[in-house]
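Here the complex is missing one protein chain, while the rest keep their positions.
Entry: chain A
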Amino acid sequence: MSWTWFHKWGSPKWFYALAGRLQPWLALAAALLLAVGVVWGLAFAPPDYQQGNSFRIIYIHVPAAMLAQSCYVLMALAGVVSLVWKMKVADIAIHCAAPVGASMTALALLTGAIWGKPTWGAWWVWDARLTSMLILLFLYAGVIALGNAIGNRDSAGKACAVLSIVGVVNIPIIKYSVQWWSTLHQGATFSLTEKPAMPAEMWLPLLFTVLGFYCLFGAVLLARMRLALLQREARSGWAQAAVRQALGGGLAP
């Protein structure tokens, strides 16, 4: 098996160029998918027979919650790459993904609370799903704080990678909490193996917003990573050339 393709991704110059090519397409896809999904979900999808219109918050809540977990898994994978292959790009990925994942987790908790009040009758309950999600938010906060607290860049990267990898144990707990324990939170809305337990005109807009959130995440992450790469590689020739090109070549070196 050849590992060249893999090591190519680890090269900051190559990554910067490829991310630059991918990013506008992801941003465009995110804008289209989110526009269609949000308008369809909020205005045209039928209301729920029990909850009425308040169920529509699902079109934000579920994508945010899914992305919050996926983002952490991505950080854990980047952590493995960082520790095993010592790639700088992986450290940067953790550093740039953590705030985005934290805001998604906060969004999921916030929309969940807003949804919980009219349906369950409580903003917050200490059930297994909600609590494990809160722990995920703390894990994100830990990664962000750790990255900023350690001055040495390599040690900070190593510490964040270890915390990301260890924290990934929480992800299956979040996923299966509604099956392992009796919780107030209902079961999974989407699963890969089964058809969703609602009609297509309700889950199709949800699929659009979920994919839209993922594309938005990809675009935001790549934009953040490109900037971080430029800052980190500011002294190298390719970074200076890239900055000069971005400024229209008007600046003398």
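Brief remarks follow.
The working rule: a residue touches a chain if its C-beta (ideal position, glycine included) is under 8 Å from a C-beta of that chain, and two chains touch if they have at least 3 such contacts; residues count from 1.
The criterion applied here is as follows: contacts and distances are computed from a predicted model.
Only one chain is not pictured, and the protein name UniProt records for it, out of "Cytochrome c-type biogenesis protein CcmE", "Glycine cleavage system H protein", "ABC transporter permease" or "1,2-phenylacetyl-CoA epoxidase subunit B", is "Cytochrome c-type biogenesis protein CcmE". Of the options A:27, A:125, A:144 or A:204, the residue whose C-beta touches the omitted chain is A:125. Of the listed positions A:11, A:51 or A:236, the one in contact with the omitted chain in the full complex is A:51. By the touch criterion stated above, the residues of chain A touching the omitted chain are 3, 46-51, 55, 58, 80, 83-85, 118-122, 125-128, 162, 165-166, 168-169, 173, 181-184, 186-189, 196-199, 201-202.
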